[in-house]
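Shown next, in structure tokens, is the structure this report addresses.
Only a single protein chain was left out; the remaining protein chains are all shown in position.
After this line comes chain A, so read on.
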Amino acid sequence: MSSIFRNFKTKSAQAKPLFKYTFNRIFLIASWIPVLYVIHEHVFHIGKIEGISMKPTFNPTANIRDHVLLWKWNVKRPETLKQNDVVFLRSPINPELIYIKRIKGQQGDLITPRYPDTRSKVLIPTGHVWVEGDNVHSIDSNTYGPVSTGLVIGKVGYIVWPLNRIGPVPDGGRECRISMLRNQGLGYGGLGGELTDLGEFGDDHDDKN
């Protein structure tokens, strides 16, 4: 019984400096903001996808913006970036913009680019990757060439929104490494380096697509 009275007394004594109490609480909560910032910058982050360059993998419907879990730790090394990873990267054309593309070739690979790149093959230098959007109408490495992995901001792990598409990132895009195209017997011949009969990896302007 006496303990109840004791608690009641001390609590009312604490109620007086209300301003100091709220200020302390706000300061306590705010002191976690730098930690959250560091985690947001260097560990992971929920990223929103805008644009159509990764259709149909992301943003297949016009009015829903996909959100993804973006993994940012140790992601600027060429070893952590694997083929077919979707990455967020700083644009080589304008460093204030962030692009979302899929890695289609790593350092040392020989790549067959497509329009608007007119070369028949491209060798990817050390520390660079070849990125392409899943959509045919995307501005990607075929415009600006191989991209240094130092420009990569994060790797997409899972789709977290909308709820009916939660899960790992589906595969997409075309195979453009010459070594893989050769192994599949799809013919890389001709004096001009034309690709012959690539089936489903062929020209996206085909009628059957």
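Heads up, the rule we're going with is that a contact is a pair of C-beta atoms (placed from the backbone, for glycine too) under 8 Å apart; a residue touches a chain by one contact, two chains touch by 3 or more; residues count from 1.
Everything that follows uses one rule, which is that contacts and distances are computed from a predicted model.
Of the candidates "UTP4 small subunit processome component", "Mitochondrial inner membrane protease subunit", "LOB domain-containing protein 25 isoform X3" or "Mediator of RNA polymerase II transcription subunit 20", the chain left out of this view carries the UniProt protein name "Mitochondrial inner membrane protease subunit". Of A:L18, A:V35, A:A62 or A:L163, it is A:V35 that touches the chain left out of the display.
Within the complete assembly, A:R77 is the residue of A:K48, A:R77 or A:K121 that touches the hidden chain.
Although one chain is not drawn, the whole complex shows that of A:G51, A:G127 or A:G172 it is A:G127 that touches it. Chain A meets the missing chain through residues 31-32, 34-35, 37-38, 41, 76-78, 90-96, 125-128, 147-151.
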